[in-house]
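The complex appears here without one of its protein chains, the remainder shown in place.
Let's look at chain A:
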């Protein structure tokens, strides 16, 4: 995965990404944990947004002074959760000075464009349709690894459309991301047959 010249900083402990996964479904937690372990990640799984905030130290319980914040390279969260939704969790993370640069991926079984749009607008790295596949996780983690290795590149939490991200070689992608510069706006996407929306997999069903 590492190209010559890439520098892996100590934060990415021994080349492994530390991923925090959030999902209220026990089955889905077990699956995402397995997917991430196979993708060579260190995994912490929690069952709710509030537990995630607790883990990150963002629940207001600990004082920011002297608190050694936990190092997380990626957060993957389910969207529909009781209590705090994945969207609300995303917002809290992006509001935090410590964690706003951590990429957040939102997962959902429902392919609702307004939902996808608001998550991406709020700074989500990617939106994955459930059930999440190994290829989705590998693609995301590979991408994050490259990003972590090139710390010189400044990344804002609101991705710009022109970010140079090379699309995955695999054609079956069940995610929608602002990284694809061929798309002007997720809501503008028309029928899957058109070339501009080639990035959508056959799994996504647009209700346009």
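Throughout what follows, contacts are C-beta pairs under 8 Å (C-beta built on N, C-alpha and C of every residue); 3 or more make two chains touch, one makes a residue touch a chain; residues count from 1.
Criterion: contacts and distances are computed from a predicted model.
The subunit not displayed here is recorded in UniProt as "Histidine-containing phosphotransfer protein", chosen from "Tubulin epsilon and delta complex 1", "Histidine-containing phosphotransfer protein", "AP complex subunit sigma" or "Probable glutathione S-transferase GSTU1". Across A:34, A:71 or A:100, the residue that sits in touch with the chain not pictured is A:34. In the full complex, chain A touches the omitted chain through residues 24-28, 30-31, 34-35, 38, 80, 109, 130-131, 133-134.
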